[in-house]
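I have a structure here, written as C-alpha cells, and I will follow up with some questions on it.
Missing here: one protein chain of the complex. Every other protein chain is in place.
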Amino acid sequence: MTDEITKVSIVVSKGSLDGVYPGLIMGNGALMEGIDAMLFFTFFGLDAIVDKRMDKLSVATVGNSAMRMPGGMKMPTLLGMIPGMSAFATHMMKKEMEALDIPPVREFIEMISDAGGKIYACKAAMDMFHLTKDDLCPQVDEVLTVGEFYEKSAGAQIIFT
Amino acid sequence: MTDEITKVSIVVSKGSLDGVYPGLIMGNGALMEGIDAMLFFTFFGLDAIVDKRMDKLSVATVGNSAMRMPGGMKMPTLLGMIPGMSAFATHMMKKEMEALDIPPVREFIEMISDAGGKIYACKAAMDMFHLTKDDLCPQVDEVLTVGEFYEKSAGAQIIFT
Partner (left out) sequence: MTDEITKVSIVVSKGSLDGVYPGLIMGNGALMEGIDAMLFFTFFGLDAIVDKRMDKLSVATVGNSAMRMPGGMKMPTLLGMIPGMSAFATHMMKKEMEALDIPPVREFIEMISDAGGKIYACKAAMDMFHLTKDDLCPQVDEVLTVGEFYEKSAGAQIIFT
C-alpha cells in the first residue's frame, strides 16, 4: 500500500538476447502497470540500442544460463559451444518469444518508448566502444553520464540486469 | 538509522548453482535480521523451484565466475568446459556449502519459506518453459505477472540477481 513502486530505473548491462530480455520485460511490465520506467543501456547492453546490432543479438550458448532452452529443451554443454548451436538456440528463443507475443528487441524498444518509457545510453560505454549518437536507434532519448543517470533515477527503484 | 531496509524483493534470474545461491543467501540473511523477504524466480532462475530440477542444479564451469572454486581451488579454462568437470565443480561447491552449514537448494527454500519468506514464480517464464504450477515445489506461494510482482514489491528494495 504505502511505498508503492512508482518508477523503475532499469540498467541493461548484458548484450546477449537472454541478457537483454529481462530488462525489457521488467520495463514494459512496469509501464503496463502505470509505473514510470527508464532504461539505461551500458557496457555490452549498449548493443541492444545500436541500430546495426540490435536485430542480431544472439543467445549465449555457453554457460548454464542458456543450457535450458525455452520450451524445455536441454542442450548438452559441449554442443553449446559450437557457433552453429548458438544460431540454433537463438532461432529457438526467437520462435518461442514470438509464440508468447513477446516482440523482437527493436520492436520491443519502440513499444516501450511509445508507452512513455525513456531510453538512455551510457556515455562511458559509448566512448569505450567508439560509438556516437548516430549509431543508436532513433528511440534513444539521451546519452547520459553515470552522474546524470543517478539524477534521472530520482524516486526510482534501480534494477541492474 | 532512518530509511532502514524493512523488506527486500529478490529476483532470481539465473539457473546455475552459483547463480541461485546469492539470492537465497541474501533472502535468508534478510529474514534472520527481521527484514521481510520475497523471492521472485524468473527466466532460468525458475529451475530452482521446479520440483524435478531443483536438486540437480550445477555450477557453470565456463566463464570466469566459476574458474575459482570454493576452497580457493582454481580450474583451468579449457578443463572447465568438459561436462565431467562441471560435475566435479558442482560436487566441490556442494561439499563446501555443507561445511559452511549452507543447505542444499530445496532445503534452503523450505527454510526461507518456514521463516516467513514468500516464494513467487514468474508467469511469463513459466509460459516460456511450458511449466504449470504442478511442476513447482510446494513452497511456491503464488505465480505472479510482472505487474503483480511490482505490486507485491511495495516498500521493498528490489535486488535483481
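Points to keep in mind about this one:
Letters are used for the chains, namely A and B, taken in the order the chains are written, and counting of residues starts over at 1 for each.
One rule holds in what follows: a contact is a pair of C-beta atoms (placed from the backbone, for glycine too) under 8 Å apart; a residue touches a chain by one contact, two chains touch by 3 or more.
Note that this is a predicted model, so its numbers are computed, not measured.
The residue touching the chain not shown here, chosen from B:Thr42, B:Ser58, B:Ser86 or B:Thr161, is B:Thr161.
Screening A:Asn28, A:Ser86 or A:Ser113 for touch with the missing chain picks out A:Ser86. Although one chain is hidden here, its contacts on subunit A can still be listed: residues 11, 13-16, 19, 42-44, 47, 58-60, 62-63, 81-83, 86, 124, 127-131, 145-147, 149-151, 153-155, 157-158, 160. Even with one chain removed from view, subunit B keeps its contact list with that chain: residues 1-5, 8, 18, 21-22, 25-26, 28-30, 32-33, 35, 62-68, 70-72, 76-78, 81, 96-97, 100, 102, 157, 159-161.
The rule is short, and it goes like this: only the chains that are shown with their structure count from here on.
Computed centre separation for the pair subunit A/subunit B is 22 angstrom, with centres defined by C-alpha atoms.
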